[in-house]
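Only a single protein chain was left out; the remaining protein chains are all shown in position.
Showing chain A:
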Amino acid sequence: MAHPLQELVHKGWVWQGREAAEQLAPEQLVSSGWAELDRRLGGGWLRGAVHEVQVQHHFQGELALLLPVLLAQEKPCLWLNPPCQPYWPGLRYQQLKQAPLWLQESDPKQALWAFEQALQSEALGAVVAWFDSIDASAVRRLQQSAARHQQMAFVITPWQQTTEARAYVNRLQLSWASEQLQVAVLKRRAGWPLPAFPCNVARHLPERRRLSA
């Protein structure tokens, strides 16, 4: 007699965590620019995917975390509903190649429509979108568009209290502790969630004065 769980596994109702991520062609992965993060994400950001970054507060370091990916893009990136005006001189100083496209749309429906159009056009390097909340079906749609058109997108949202599932490929949660940005992996491709680890994003930030020194 098989284990009762076996039946569920056969029906595909139970997801099994594995130690090793399934093999992907290297060109499907984009290095995040942070070695420790790459290792945890199984090689980097997946190209045709939507990734979620949860922040405690805006301007906490999320842009610094994404900056290496944005810097690698030859095409302009779309910034959808950012919390304030992107500053091109500062981005230029960080060696961003193309000036950002800034789209501000207060109606969430229209914003999602614009997001999807941007993914479908395949004309952009990446899409970075800020949403306070975004429902599961919208995320699934976006994820499908991103996968079909091999476009990379990031959704930046506040910390989510609910544990409701979303179709994002990776879900990260940022916090700040002991003068370091802490990145917790809530969800990743074929792997267990991982606890917070420090990510040295200060490379892209002005130098901090060590108070203890």
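Assume contacts are C-beta pairs under 8 Å (C-beta built on N, C-alpha and C of every residue); 3 or more make two chains touch, one makes a residue touch a chain; residues count from 1.
Throughout what follows, contacts and distances are computed from a predicted model.
Engineer: Per UniProt, what's the omitted chain called: "Dehydrogenase", "UmuC domain-containing protein", "Na+/proline symporter" or "ABC transporter ATP-binding protein"?
Structural biologist: For the chain not displayed, UniProt's protein name is "UmuC domain-containing protein".
Engineer: Determine which one of A:6, A:110, A:133 or A:200 touches the chain that has been left out.
Structural biologist: A:110
Engineer: Out of A:29, A:50 or A:63, which residue would touch the omitted chain in the full complex?
Structural biologist: Among A:29, A:50 or A:63, only A:63 touches the chain that is not shown.
Engineer: Out of A:31, A:98 or A:150, point to the residue that touches the absent chain in the complete complex.
Structural biologist: Of these options, the touching residue for the absent chain is A:98.
Engineer: Residue-wise, where is chain A in contact with the chain that is not depicted?
Structural biologist: Listed in rising order, the touching residues are 56-64, 67, 75-76, 82-94, 98-105, 110, 113-114, 117-118, 121-124, 176, 179, 201, 204-209.
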